[in-house]
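Structure, as structure tokens:
In this view, the complex is presented without one of its protein chains, the others remaining in place.
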Amino acid sequence: MSGSIYGNIFSVATWGESHGRGIGVVIDGCPSGLMLDEQYIQKYLNRRRPGQSKYATPRKERDQVQILSGVFEGLTTGTPISLVVFNEDQRSGDYSNIMNSYRPGHADYCYDQKYGFRDYRGGGRASGRETIGRVAAGAVASAILHELGIEVRAYTKAIGPISIDMAKSDISKAHFSPLFMPDPEASVKAEEFLSRQMDEHNSAGGIIECIVTGMPAGIGDPVFNKLDAALARAVMSIGAVKGVEIGDGFASATLTGAENNDPFRYDESKRLYKLSNHAGGILGGISDGSEIILRAAIKPTPSILKPQLTVNKSKENIEIQVEGRHDPVVVPRAVVVVESMIAITLVDQLFLGMTSQLGKIKAFYSMNAQNSVGQPQPDKSQA
Amino acid sequence: MSGSIYGNIFSVATWGESHGRGIGVVIDGCPSGLMLDEQYIQKYLNRRRPGQSKYATPRKERDQVQILSGVFEGLTTGTPISLVVFNEDQRSGDYSNIMNSYRPGHADYCYDQKYGFRDYRGGGRASGRETIGRVAAGAVASAILHELGIEVRAYTKAIGPISIDMAKSDISKAHFSPLFMPDPEASVKAEEFLSRQMDEHNSAGGIIECIVTGMPAGIGDPVFNKLDAALARAVMSIGAVKGVEIGDGFASATLTGAENNDPFRYDESKRLYKLSNHAGGILGGISDGSEIILRAAIKPTPSILKPQLTVNKSKENIEIQVEGRHDPVVVPRAVVVVESMIAITLVDQLFLGMTSQLGKIKAFYSMNAQNSVGQPQPDKSQA
Amino acid sequence: MSGSIYGNIFSVATWGESHGRGIGVVIDGCPSGLMLDEQYIQKYLNRRRPGQSKYATPRKERDQVQILSGVFEGLTTGTPISLVVFNEDQRSGDYSNIMNSYRPGHADYCYDQKYGFRDYRGGGRASGRETIGRVAAGAVASAILHELGIEVRAYTKAIGPISIDMAKSDISKAHFSPLFMPDPEASVKAEEFLSRQMDEHNSAGGIIECIVTGMPAGIGDPVFNKLDAALARAVMSIGAVKGVEIGDGFASATLTGAENNDPFRYDESKRLYKLSNHAGGILGGISDGSEIILRAAIKPTPSILKPQLTVNKSKENIEIQVEGRHDPVVVPRAVVVVESMIAITLVDQLFLGMTSQLGKIKAFYSMNAQNSVGQPQPDKSQA
Partner (left out) sequence: MSGSIYGNIFSVATWGESHGRGIGVVIDGCPSGLMLDEQYIQKYLNRRRPGQSKYATPRKERDQVQILSGVFEGLTTGTPISLVVFNEDQRSGDYSNIMNSYRPGHADYCYDQKYGFRDYRGGGRASGRETIGRVAAGAVASAILHELGIEVRAYTKAIGPISIDMAKSDISKAHFSPLFMPDPEASVKAEEFLSRQMDEHNSAGGIIECIVTGMPAGIGDPVFNKLDAALARAVMSIGAVKGVEIGDGFASATLTGAENNDPFRYDESKRLYKLSNHAGGILGGISDGSEIILRAAIKPTPSILKPQLTVNKSKENIEIQVEGRHDPVVVPRAVVVVESMIAITLVDQLFLGMTSQLGKIKAFYSMNAQNSVGQPQPDKSQA
């Protein structure tokens, strides 16, 4: 499968460049009967839209989504859903600066090595705008999960060195923070930290955490398609992500077995629970029915106004100054991208998870026993 | 694609349970003309074999590999390579303890939820022995990489809280350490730490680092099949891995853009280099030609002799004591598994990477211009 | 992979319904450096456009293609190519006739069984307009094949009982016939036959033959991805196709081995040829370098003006009269669809075929030895 197509049964194919005609996604494998309209998807896209706080690029783009197929009378039909956001506000700027040079921390050099040349306008396909396709598809995936009682919620866990204190955090109120940080105190500190970076023409990174509730146990396929492996790929495929961990993640490397194992218990009403969740809801690559917890490390925005050393296509050592309107930190806008990739992946895994037991397959096909077409007057002409 | 099959063009399908007839792998998509024999593959398997130090399970298994297909007169033929290791030394023990109970930190409960029941003997498919198939395939992948000038080298970076000091480490001598740690001082400390854990019937985790040299620039497919995304999935699919990071990984979240960007420069002989490699050799999901650096967090072995709280299938709260011969730490034996998964993934990505430019495809097919079959006396009978 | 996505490396994802907003395709995996513009693709689409002869539906649709992504300064960039044709001329007709009834020979009943309901306007996704996506992608694939010296040419071999005589046919002049039949005499007879069917409010089917020249030997993957297997799937996936055969096909079942085997010979200049081509250019699922010959059986158009027996959703036996503007025969318009599916499949197989020999892979990567990025001042901070 090529690089811009993702998913086994619930598949998405994204397309589009920063300064081309638009950005879009085709979703294939969405079941019929899901209520879907543009307003719903738009809400997700608005969360990643630029220009919403002073910590995001001041570019003004409405990023208005259109549904081009797959929905009839308000419901998905089971056929491919084509979603598109046409581009606006591409400043037809002067690209001479970057068309022949390689911005440090960017994919410019790698694209030239891979493809021989590149669409350098605004980063082309390597632009953060590419994530519009992910988020539009993620909105659809989230709607399916919602129907199954599953919620995916991500938020900013850290900006640079400033981390939230979970005891002071109310995840459901993360959107009150311009940085999507659920701890108001940390949010203020992080704003100060970011302002300093902006003053210095510098940028910052951070950590996004995501919690999935309502996930049934038994989802995920050993060996290579483990639920955590699939999630790791999904999240690491997002532009600026440099690390992914599940549950305690890297911290678990320093724990002992006795500390790290999560004991199972039944409460008095015979409801199963765990005394802890170091595993982050996944054991042996299969969900255990508790909360899935995942964190992603986001690198600092590579586009900074500071002059930087680099080279150009003429094999000269030069100094480059990256002009333009850039996010001093992409973490807050990336929160909904992480949610989206996780939602898409979970839907695919849930669909794959329907065929693990013969008994359940038989029950499914009995339950849905079809209108079998008989042949009282069989035609033997083809004999 | 189902869970035990991996790879797009260079594909592996593994099978087998801990206490079944054996463990194996079918490699499909290996090119013809590779020299391959059992001795070569055996060297890789020996690195993960139990019983090699006191920090590994004392089980004695020869894990002798057999090539069943795909090799003719010492060379791969291009057809599927079937490799098998028949199981020995399965103690036909008393499993009543675990067949009805759920060991904390293990996949027992999840398998029962997914499949309705499980092969409980020695962990069944969820056993670490499953990685034999990965390592056998990894040996073949490494041989291909070697032909292309690419080397994949992993080693133990940390055991519990004990980390190596890179300045004191010689990676090429990691095998002198029973823990595969290239820093002799740290290795001794880690041995002491592990001995304490063993005395306390406890276990430890750690971190494995992997460095890939010789990788050409331009490999990896945006958007969803980025090189780092593919590597993250590959490594996270290994049993005990809870986190994966590329380059500076989670540390990059606290850096500024000015610190984290790697400046490109040309030296006097017009050879390109980078002043740093925070990115770990991958930008925008595509290799930049510098070293690829990846780290994996390994959780502590869940099997500990200490009594633990858990539940059984009769919905009772019980205390379980996991008997048997277990590794106090799996990190040293997992080093070759990490290498293997990375090697398999890189081969697949390199193969995918051959079709990115039309000009190179044309050159390939010109170079290999085939013996075209003409038709001086064309047969029109099918008309 | 979901149903509307096709191909392993050269992948296409199509979307759209007959009376929705439009029809489109995303091509992922097209190499960079291919010259591509809308005019070129339009020529292919025009060949399947309605209203071009009296034997095709009189609907007037311009089917104007737009390139939304993946092309920069006239060349493909290696990133996804999004192509769209917006719908026009959807008569917002009275669908009460078909929305609750099942037209014989159509997929109405099957869609309702699969999805619970359907977009009944003009056949929805099951409309022949769906093939616009295939043909747009086929145009791109054909351009790649052309660069590699490969041509795919299909034509009408038979309409109903009227077959062409190959001895009287000039394939390069098929487009002079309104039915795309290269034998002018047969074409006239077929027109007469079709006129009779139209007078009787009936319809006809036929046979399309396709010949591929310039195919290198050695393409196709045993066992399940044989070249003929891939082509059979590709062509059988076209709406009205009920049979596919390679070379002598069903006729070969009545030949003897001595008759059917194609002897190889060298001519005086040591050029290889075959004395016949019963095999149709493929042996053991691999191309032999001679012409690939394939035929597809097209069923008669199911939409006929004659009243027909059927049932409705209220479980009543009814008589239905399918109104509307339908093709009395789809064969001539399907010719370019068959070409397109074959072209897409061949490109994918040619790309897969680049990794069969280690020696060629090594030569490829030597030839393209990349600008390797060295590290004279390696950064150990991540250690």
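Brief remarks on what is shown
Order of writing sets the chain letters: A, B and C. Residues in each chain are counted from 1.
FYI, a residue touches a chain if its C-beta (ideal position, glycine included) is under 8 Å from a C-beta of that chain, and two chains touch if they have at least 3 such contacts.
Owing to the predicted nature of the structure, the values given are computational and were not obtained by experimental measurement.
Contact with the undisplayed chain is limited, among B:S11, B:S203 or B:N225, to B:S11. In the full complex, subunit C contacts the hidden chain through residues 1-6, 8, 14, 102, 104-107, 109-111, 113-116, 125-126, 130, 133-134, 158, 160-161, 197, 202-207, 217-226, 228-237, 239, 241-250, 252-266, 270, 272, 275, 278-280, 283-289, 297-304, 306, 308-311, 315-317, 353, 356-357, 359. On the side of subunit A, the interface with the absent chain consists of residues 8-10, 29, 31-34, 76, 78-79, 144, 147-148, 164-167, 214, 216-218, 222, 247-249, 251, 262, 264, 267, 271-278, 280, 288-291, 293, 350-352, 354-365, 367-383, using the contact rule stated above. Although one chain is not drawn, its touching partners on subunit B can still be listed: residues 1-5, 7-11, 13-17, 20-24, 26, 28-29, 32-33, 66-70, 72, 75, 77-82, 84, 113-119, 121, 124-125, 370-371.
Operating definition for what follows: only the chains that are shown with their structure count from here on.
Centre to centre, using the average C-alpha position, subunit B and subunit C are separated by 41 Å. Among the residues of subunit B, those touching two or more other chains are numbered 8, 217-218, 222, 247-249, 251, 262, 264, 272, 275, 278, 280, 288-289, 356-357, 359.
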